[in-house]
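Apart from one protein chain that is not included, each protein chain of the complex appears where it belongs.
Take a look at chain A:
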Amino acid sequence: MTTNVTADTAAPLVEMRGVQKHFGDFQALKDIDLDVARGEVVVVIGPSGSGKSTLCRTINRLETITEGTIRVDGRDLPQEGAALARLRSDVGMVFQSFNLFAHLTILDNVTLGPIRVRGLKKAEAEAEAMRLLDRVGVAHQAQKLPAQIYAGQQQRVAIARSLAMKPKLMLFDEPTSALDPEMINEVLDTMVELAEEGMTMVVVTHEMGFARKAAHRVVFMADGEIVEVAEPERFFTDPQSDRAKDFLSKILTH
């Protein structure tokens, strides 16, 4: 390892400074400052409409921002174009609705990026894809279409599709919100494993168990603002802000 690399790894992987986002008159993000360190798992929670999904989507510029700066791996997010495509190839994204490519088999879903973006040979990409599918427990379904496997499996394939790009950072936008309860855990288990391996993750979720188990920090948002940032144990047992207390009292009473 060169000293250069050491210097790089000291800088945060994601730096958000003074980020504002407006949808017309509505302000979805207000003055967001947030750093995500390399290897860090940040869980973003908050009531619906608090801007947490928007925040997650601005990091790979699926959502453009009105003001402020976002840097990923030391570089400002580029404008739409080839440079942005390159950056996105290093940032995995897992969606609430999975968004597997409906016309491609599970295997082709996972190999599309490596072949078309990374320029891997088909055989090489398929071998790696099968390894990833095996890891998320869906290898036996490789030749099926997305609609032929159940939702929990689809979401695990979506995770494998992101991992196939060997991302530096993974964004999870409510990855378990569209799943039946019995499928949530299999997806969360995959995510916990990923966190334990040192993947840098930004996870928007309502799963407090995951936050407790895997998160280094919890970011609590309300009305487009970051209200509180704390370690998970501290956040759940001793929230400082009234809004966090109110939010937790509502979700933890059941």
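To be clear about the criterion, contacts are C-beta pairs under 8 Å (C-beta built on N, C-alpha and C of every residue); 3 or more make two chains touch, one makes a residue touch a chain; residues count from 1.
By definition in this document, contacts and distances are computed from a predicted model.
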The complex's invisible chain, by UniProt name, from "Amino acid ABC transporter permease", "Threonine/serine exporter family protein", "SGNH hydrolase-type esterase domain-containing protein" or "Cyclic lactone autoinducer peptide": "Amino acid ABC transporter permease"
Residue, one of A:K21, A:K52 or A:R161, that touches the chain absent here: A:R161
Which residue of A:A37, A:L145 or A:V229 touches the chain not shown here: A:L145
Footprint left on chain A by the chain that the document does not show: 60, 62, 80-82, 85-93, 95, 97, 99-103, 112-113, 116-117, 145-148, 158, 161-162, 165
